[in-house]
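Starting off with a structure, shown below.
Here's a slice of the assembly, chains where they normally sit.
Order of writing sets the chain letters: A and B. Residues in each chain are counted from 1.
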Amino acid sequence: MDFHQNLNFIIEMLGTIAFAMSGSFAAMQKKFDPFGVVIIAFITSVGGGTVRDLLLNIHIFWMHDLTTCSIIFTTSIFSMIFKSLEKNFQVTLFIFDSFGLGLFTIIGLQKGLNADLHPIICVVLGTITGCFGGILRDVLLHKVPLIFRKEIYATACIIGGTSFLLLSKYTDLSNAVTKILTILLIVIIRTLAVKYHWEMPKFYIDKENSKLK
Amino acid sequence: MDFHQNLNFIIEMLGTIAFAMSGSFAAMQKKFDPFGVVIIAFITSVGGGTVRDLLLNIHIFWMHDLTTCSIIFTTSIFSMIFKSLEKNFQVTLFIFDSFGLGLFTIIGLQKGLNADLHPIICVVLGTITGCFGGILRDVLLHKVPLIFRKEIYATACIIGGTSFLLLSKYTDLSNAVTKILTILLIVIIRTLAVKYHWEMPKFYIDKENSKLK
């Protein structure tokens, strides 16, 4: 395994851990039983990649090796045991989740490029890989998926994905450097968005008056 | 591209626009940010066809050309800009949505027939293509999918699909005429149902007393 494969492997495992933790904590807040917590962690973590692999009609990435399943299971158990630490974990958790988003977006984009799809479709695939796990988690926990309206979540994916394509095409940076830069960009956008309560302008809202149901 | 392919292409594009508009307006009512609106428009518009293509194990229709994505993106931007016109649009929107339902049902049915499936399975596929985008939209917007209990939505698909099969088998009408007639039938059923508040008889309801949760 050379450096580049190692990098991809590390990216994937860190993203898996990050999303498994976010799924576990969300499920524990809803008082799910331990196996429920493991299942939500699993769906949050592999959901985006599974949808991507189904759309690409390739082997589902977690079905032919045990690494992903073992990591999710371990992370999930670990999260339950250290639940009491959550308050101190809050910031760590947020950082992990943002890295997960960045990491998974890049993996999805790369798989789209490997399948010779149009760059715009690749950005769509990257966004699906990054966001779908969280969407499934929120749907199963019976919440409005927050990613659609808060904290520039999907927006960070799309900006990151586009930057990756532009950097790859118009600069001489190596693939590894481009990947790391893009992941950092997504993490920074997310972090600044949460810190300063950035939201996308909703120019259509002002006309709205109590139409919400 | 001959007349028949042109007809199919026009049917698909009109349906895509109709569902992208219905997704955009629904997401704006829930105050999603602009990228959230685009994503909901996308899922509403391609959801049914994606599930159909996954079930048929064929190429996902929107992944290998940009037309669908561009149309959805444009429609979605257009909807956000002209949001203020919504009241005047309400009727137009309803008509578009009904046409979308009719158009997508026929496309799904046709793809099932092309795959040599049993006519009843084809009606099921047509219903999935027509209804699933709207179901996913409502699940993501955290609403009970209305299509199950109001306005004879799924019922219109099933009646339309069955009529298409009967007309194809027992009359000499050309495929194009049959398609257009079926789409009109679905639109008319939907329109009359909404205008006169038709509902399917729920013969099992009268025994019910406050069992709803």
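As a convention for this text, a contact is a pair of C-beta atoms (placed from the backbone, for glycine too) under 8 Å apart; a residue touches a chain by one contact, two chains touch by 3 or more.
Everything numeric here is computed off the predicted structure, so don't read it as measured data.
Whole-complex copy count, one sequence throughout, 2 copies displayed: 3.
Simple rule for what comes next: only the chains that are shown with their structure count from here on.
Centre-to-centre separation between chain A and chain B, using Cα means, comes to 30 Å.
For chain B in complex with chain A, the residues that touch the partner chain are 27-36, 39-40, 42, 50, 54, 57, 59-60, 62-64, 66, 69, 80-81, 83-84, 139-143.
Taken in their complex, chain A has these residues touching chain B: 54-57, 117-118, 120-121, 124, 127, 131, 135, 139, 142-145, 147-150, 152, 154-155, 158, 199-205, 207-208, 211-213.
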